[in-house]
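What follows is a set of notes on a single structure, which appears directly below.
Note that one protein chain of the assembly has been removed; the remaining protein chains are unaltered in position.
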Amino acid sequence: MIPGKSIDPRSFAIEDRLAGVSRIVGVSGSKGGVGRSIISSTLALALADQGKRVGLFDLDFTSPSDHVVLGVERGFPDEEFGIDPHFVHGIHMVSVAFFTGDTAVPLRGDAATNALLELLAITRWGDLDVLVLDMPPGLGDTNLDVIQLLPRLEFLLIGNGSKVVIDSVRRGLDLLTELDVPMIGLLENMHRGDERAVESLALAAGVPFLGSVPYDRDLEDALGDVDRLRASAVYSAVGDVLPA
Amino acid sequence: MIPGKSIDPRSFAIEDRLAGVSRIVGVSGSKGGVGRSIISSTLALALADQGKRVGLFDLDFTSPSDHVVLGVERGFPDEEFGIDPHFVHGIHMVSVAFFTGDTAVPLRGDAATNALLELLAITRWGDLDVLVLDMPPGLGDTNLDVIQLLPRLEFLLIGNGSKVVIDSVRRGLDLLTELDVPMIGLLENMHRGDERAVESLALAAGVPFLGSVPYDRDLEDALGDVDRLRASAVYSAVGDVLPA
Amino acid sequence: MHELALADSVLKAALSAADDAGMDRIDRIVVKIGELQQIERELFEFSLTTVLPAMDDRLAGVQFDLSEELVRFECRSCGTDYGRNDAGIEGDGDQDEAIHFIPELSHAFARCPSCGSPDFEIRAGRGITLERIEGSSEDDPG
Partner (left out) sequence: MHELALADSVLKAALSAADDAGMDRIDRIVVKIGELQQIERELFEFSLTTVLPAMDDRLAGVQFDLSEELVRFECRSCGTDYGRNDAGIEGDGDQDEAIHFIPELSHAFARCPSCGSPDFEIRAGRGITLERIEGSSEDDPG
């Protein structure tokens, strides 16, 4: 070590903590509200129902949603040699909402980086087929952090056909392509009518188009209730989105 | 000044640069995709059409949208004793998209803070009745920065009836209330049917409920075209949202 | 008992630093423990000294030097410098516990005693840092 310079030990533990995880999928897309949390949560649920060992890590620290989508009670995780994710509906899950309940968590980017490092260093994910990361919107600290800290991460980008979304997702996609970050592909959400803008964007950017999740006007009533989520059009659509 | 400690001069210019601005409105709400950019842009347009002197400042640096909503061509602002906002459709407008075109701008929070400070220090807003700030989602650097740097700022929060949105907006609202940040109120966007969750949230939090902007299925076709925006249901709804 | 995970990361970092320095044996590991996280020092020390050294031969005779560092919050809004006891964190309950796991969750609960802001920097005393290692290599003279 450099004399006089102290070392943050946390990053040295990350590789080991994730050693049993076969695949890390970052559900991202730079525009807010495109459905990252809905897709992350239902994808995790669908994979668990298929018998896969699945983790779900909500990284949108200042606006976590997965616990709402899956109707998960808050409460501290068990602490034993580290922290154990909650095991709910067949999913191994971590969210800051488990620690803070209803309280708002204002976090500047450097604090979000620290929170991420801390959770990566202490969480015992165990053996998983897939760990799903629900990413925050934008191209800020947490998205840059996972690129830097998790070289095995593959991005699954979410978009929809709205002009403002296409404009934003194109920027993000260009950047990830330039950086050669592993990319599963681009998934359209809230598909309606014969909209093709997301498919065209994938084609133009040279990334796989993963299909379309329909706009589901009954989804809202299913939020918080996994049985109804399982009956939703979104659930049916995401089950085979992840290529092997 | 503290001997040996250098000073960042930018914040000393902010008050003067905004001296001619009567009112600063931050369009926020911690959940992504609730329509901050749509509301910010159409509100600015409606106010300009009413003869008000209006500024629009897109602070969602990593995912700017207002230029897409208003169909504004990119291009550098004029530089004279500072920079002059573009004057388009009657709106004085600044967006990083004017500087970067289609290129993605990955920015960590501290860099976003610096970009905000720089723009506040060099932009000559002139005399305005209202300056509308289109805020990024979350409770991160830029939302914390405007609270700190602009004591005159009033927040206008946007929400909708979805459970995940209500959960997120409630957290943000609680925090702003606790911090005693001036608050115009909570506006419902994408209102459908007889949904009342946003109104109830405002009531419970003790902040004014500013009414509902309807879900407008034709809005998408109007994006980028101000004449069609002016004919939209959103435009009609936002014109009188700002109490005098 | 998540202290074990923290101790484990300290030893991993120390072993990596030893690699960089070409050390074959680590004699001393100097660690600073930040007040904010309120780790259970006994558990942490027990993990460092008794449970974990078996993971690597180079740790066979290692000694630990642990010292504590007080929290220093600095308000970004009004500049006030304050400590953990002035931050209004509820002790012995959920707030303490949340901060124990993730010190940044102090932003949810701690407030500047002068102006009430949650917008502060944690200038010191956040968590665990590895300050220094001492050791030697086989071909060291003496």
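To keep things simple, chains are lettered A, B and C as they appear, and every chain counts its residues starting from 1.
To be clear about the criterion, a residue touches a chain if its C-beta (ideal position, glycine included) is under 8 Å from a C-beta of that chain, and two chains touch if they have at least 3 such contacts.
Just so we're clear, the structure is a prediction, and the values are computed from it rather than from any experiment.
J.: Using the whole complex, pick out the displayed chains that touch the missing one.
T.: Its contacts among the visible chains are A, B.
J.: Which candidate, B:R23, B:K52, B:R124 or B:R196, sits in contact with the chain we can't see?
T.: Here the residue in touch with the unshown chain is B:R124.
J.: Consider the whole complex, including the chain that is not shown, and state which of B:N114, B:Q148 or B:S236 touches that chain.
T.: Counting the whole complex, the residue in contact with the absent chain is B:N114.
J.: By the contact definition given up top, give the residues of chain B that touch the hidden chain.
T.: Looking at chain B, the ones touching the missing chain are residues 1, 3, 6-10, 12-13, 16-17, 76, 79-83, 96, 99-101, 103-108, 111-112, 114-115, 118-119, 121-122, 124.
J.: Which parts of chain A are in contact with the chain that was left out?
T.: 144, 147-148, 175, 178-180
Here is the rule we use: only the chains that are shown with their structure count from here on.
J.: Averaged over CA atoms, how far is the centre of chain A from the centre of chain C? Could you give it in whole Å?
T.: Roughly 29 Å, centre to centre.
J.: Using mean CA coordinates as chain centres, what's the chain B-chain C distance in Å?
T.: Centres of chain B and chain C (C-alpha means) sit 40 Å apart.
J.: If I count partner chains per residue in chain B, which residues reach a count of at least 2?
T.: Answer for chain B, listing residues that touch two or more other chains: 144, 175.
J.: Where does chain C touch two or more other chains at once, residue-wise?
T.: 118-119 - these are the residues of chain C that touch more than one other chain.
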